[in-house]
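Yeah, one chain of the complex is gone here, protein chain that is, but the others are all in their spots.
Here the chain labels run A and B in written order, and each chain numbers its own residues starting at 1.
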Amino acid sequence: MNKVFLWGGLRPAAGGAEFVEIEALTIRELLRKLAERHPKLETLIDSEIAVSINGTIYQDDWSKKIPKDAEIYLLPRIEGG
Amino acid sequence: MGKDTQLTDRVFKSVGTRPMRPDGIDKVTGRARYGADHNMSGQLHGSILRSPHAHASIKSIDTSKAEKLKGVKAIVTAKDFKTKGITDPDLLDIIDNCMASKKAFYDGHAVAAVAAVDAKTAKAALKLIKVEYKILKHVTDVDEAVQPKAPLLNNKCFTKGVDPTPDKASNIAKRSEFGHGDVAEGFEAADVVIERTFKTGQSHQGYIEPHACVASVGPDGTGELWVCTQGHFVFRQQCAKILGLDEAKLKVTSSEIGGGFGGKTHLWVEPVALALSRKANRPVKLVMSREEVFRASGPTSATSIDIKMGVTKDGVITAAEAELRYTSGPYAGSWATLGAMTSFACYDLKNVKTVGLEVLVNRPKTTAYRAPSAPMAAFAVESMIDELADRIGMKAIDMRIQNAAKEGTRSSYGPVYGPIGIGPTLDAAKKHPHMSAPLGPNQGRGMACGFWFNFGGQSCTDLNIGSDGTATITVGTIDVGGARASLALVVAEELGIPYDQVKAVIADTTALGYNEMTDGSRGTFASSMSAIQSCRMAIADMRQRAATLWEIDVDEVVWENGHAYAGESGLNDSNSNHPPLSIADLAKSADKTGGPIAGHAQIVADGAGVSFATHICDIEVDPETGQTRVVRYTVIQDAGKAVHPTYVEGQFQGGAAQGIGWALNEEYIYGEDGRLQNAGFLDYRIPVCSDLPMIDTQILEIPNPNHPYGIRGVGETSIVPPLAAIGNAVSNATQVRMTHVPMSPPRILAAIHAEAASDD
Partner (left out) sequence: MSVLVSSIINGDNIEFACEPDETLLDALRDRVGMTGVKEGCGTGDCGACSITLDGALVCSCLVLGAEAEGRSIETVEGMSDGNVLHPLQQKFLEHAALQCGICTPGFLIAAKSLLEKNNDPTEEEVRYALAGNLCRCTGYDKIVRAVLDAAKQMRKA
C-alpha cells in the first residue's frame, strides 16, 4: 500500500484528504485508481499532474514502476523558461 | 579532466573540457541565420494592427477599405481562426491572445493583420482598417485587481482550487496551496515573528532578437514555418491544431535563436503568419518590432506577496507562511503556483504554508521567464531571512546554513529531497573570499539563495556514423546558449572519439520525433541522456560487427575508449590475435557488416535533479540620489556535472545579470490610461556593459543520481537569488529594509526618507 500525498490544490477534489492510500505498481495504475476513486480528479490528472516517487519527479512516464512502500507525492506540472 | 566520484568513479576525457563551440564561426562572421534572416520566393510582408486600449469590447472591424488597397493580398481577423472543436483551454487562450475575438484585453492586443507586397503597403492598409471599440474600465495593478469592486476581465472567471467553487466571478483565476505541519503552532513556538508585504514589478525577458517567422501554406494544406523558437515541435503541434492542418504536413524549422529565456516558448504571431499565408497563397514574413515585443509578447508576472516567518532565538525557523499574488495577464496561468512551490524550497521547515493566487489584469499574457515565478518569491523569503537573523543577532549566512534543506528533508512543495546542493553552496559561500572582503563607505553586502526544479521531458535523438568514423548527433531540442558544444562533448565521451569528430545538429520537425522545448533547464540534461542512449545503441551494434569480422561471439567483444577489443580480458589482452578496431575501422567495413552505423533513442528524460544557488553581492548606494552601483558579484551553483564549464559559467553570469537588471531597473510602467509607457530599450533599460562588474562564478558538482553523467540543468536558477541578494545588500548599505523591486533610485531615496521620518 502506498501513501499518496496530494498537494493543496487537489485536496478539495478528493474530499479534503491530505493523502490517500492506493496500491499500485506503475504510475499508470496509480492515476487510474485515483481517478476511479475520486472522479473529480480526472481532468486534473489528465493535464496538470506530475508524480514524485521518493523525491524524483516524473511528469510523463506512466510506465514508471513504483517501488514498494515508496512515498508518492502528486504536484502540479512544472513549466520552465 | 573531471572526476565523477559519487556516480561511477569515472574519469572523464571530453566532458569537463572547454573546446570552442561548433556553431561559433558562423556567429562571429555574420553567417548564422536567425528568425529574420530567411526569405522565401514571392514572400509578402505581414503586419499586425493592435489595440490602443487597455480594455475594450470590439464592436466591429471593417476591413473593406484596406482590402481594396493595391498590393494588399490578405487580411485576417479573429473570424479567420476557427475554435470549433478545440477544447484545450490553454490553446483557446493562445488563439484569443494571437487575435482578439470579443475583447481587446491589453494595450497591444492584436485585432487584425495584413499581408501586402511590401512594408509600406502593409502599414497603409493597417490605417484603413476601422475598429469600433467600446472602452471598458481596466485594471493593471495586482492588488487592485483582487479587490471586490475591481473591473472584471472575464465574467466567467470563477476561482478554481476553492471548494465549493465561488458563484461570483472575480479576477482570481486559481488558488493553489502547499505546505505541511501546523503554522499556527509554529508561530507560537517562535521568539521573533515578522510579517511584511513585498512587491515586484513586471519585467520582460528582453531577448535582443524580436520574434520573427516566415510562413508558407499551400492550398493542399502543406506548410512550412521558419521561426525563432525555443521549441519547434511544440510550435508545430499547436499551429497545426490552430490552423486545422496535419502535423506531418507542417514542417517547422527552428532558426538560430537570438535569446529566448522563456519568451520564445509561446506562440505570438506564428499562427497569424500561417493564416495570412494560407489566405494569400503566398509566403508571409512577419517580424515584430521592439515595441511590439514589449507590448504584446509575454513578460513575467508583477507580484505582491504577504509573508510571515517565525524564528527562535537560537535561529530555528519554526514557521513560514505566505500568500503570493501573481499577475497572469488576461488569461489564467500557473505562475503563482510556481511561486508558492518554490518560495521556501531552500529550507527545512516543520511548519510551512503557501497560497498562490493567479490574478487576471489588463497586461500582456504572462509567459515563462527563466525559473519562472521563483525570483519574486525568493525576494520575499530571502529578505525575511536576513531581517530575522538581524533581529536575533545571528549572521544571516549561519541562519541559512542552520535551516538549509538537505537529503531527506520534506520540501515545502511536498516531495522529500534526494542529494541536493543548497548546503554545499552555502558552505562554499561562507568560505569564499568575497564574504570577508572589506567594504567601502556607503557599501553593503547581501546574499541570497535560490531554487529551481529543472525538468527533463520527451526527447528523441539520432546518432549517425560516417564512413570515416566521424559522428553526427541530431537533436530536436534547440540550442539557445551552446548546447551543441555540450552534446558533442557527451557523444565524444561516450564513443571515445575526439570532440572535433562530432557534429551536433538541430533537426527540423520532419527529421526526428517529438522533442519538448528548451525550457526548464532541460536542453543539455535531456538531450544528453537521449544522446548517450543513442551512442550505447550504436556501440552495441558495433560490438556485433566486430564479432562478425573476428568470427567470435559478441560476448567476447569489449568496448573501451572508442575501440572494440577481442578476448575476455579485453583492454590489455596482449595475447589477442585481433588488433583492436576503432570506430573508423568499423565504419570502413560497414557496408559488409550490416549497412550504416546508427543509434537512436526516444525517451522521457525524467529525473531532472533540483538545482540550488547562493549569490553574494556588494552594492554601493549614493545616499543623496539613491543611485546604486554593483561593486562585486559572486555566483555559486550546483551543476551536477559541468559538461562545458565555460558555458555553465555563462549561464550563471547571464542569469545573474538579468536578475540584477530586474532588481535595480527593469519594470513595465503603465499610465492612468492603462497603456504601456516604456515599450523600448531606452526606457525599459536592461543592464549595459558599464553597469556591471565581472561576475565571479564557482561551479559545484553534486551529481544527479538520475543521469548517467550526473548532469543537472543549469540554465535557470541563476536568476532566482539576485533580487533578494541585491535587496539585502541595499538594505545593509542604507539600514532600510527594501520591499519593492525594482529598487530604482527614486524608490531607494523614498525608503531612506520614510525611515528617517519615522525615526524623528
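Quick note on the criterion: a residue touches a chain if its C-beta (ideal position, glycine included) is under 8 Å from a C-beta of that chain, and two chains touch if they have at least 3 such contacts.
Note that the coordinates shown come from a computational prediction; the quantities given were computed from them, not determined experimentally.
Colleague: Please work out which displayed chains the absent chain touches and list them by label.
Modeller: Checking the complete complex, the chain left out touches B.
Colleague: Determine which one of B:A657, B:I699 or B:V741 touches the chain that has been left out.
Modeller: B:A657
Colleague: Touching the left-out chain: which of B:G42, B:P579 or B:G680?
Modeller: B:G680
Colleague: So which of B:G482, B:P580, B:G626 or B:P721 would be touching the chain we can't see?
Modeller: Answer from the full complex: B:G482 touches the omitted chain.
Colleague: Name every residue on chain B in touch with the hidden partner chain.
Modeller: 18, 20-21, 23-25, 27-34, 36-37, 120, 205-210, 256-261, 289-290, 480-482, 646-647, 649-650, 653-654, 656-658, 680-682, 686-692, 694-695
Just so it is clear, only the chains that are shown with their structure count from here on.
Colleague: Between chain A and chain B, tell me the centre distance in angstrom, where each centre is the average of that chain's C-alpha atoms.
Modeller: Roughly 25 Å, centre to centre.
Colleague: Please give the residue numbers of chain B that touch chain A in the complex, ascending.
Modeller: 161-163, 174-179, 205, 261-263, 265, 334, 337-338, 341, 355, 368-372, 413-418, 452-458, 519-522, 604, 606-608, 706, 716
Colleague: Please name which positions on chain A make contact with chain B in the complex.
Modeller: Those residues of chain A that touch chain B are 5, 7-9, 11-13, 16, 52, 54-61, 64, 71, 73-76, 78-81.
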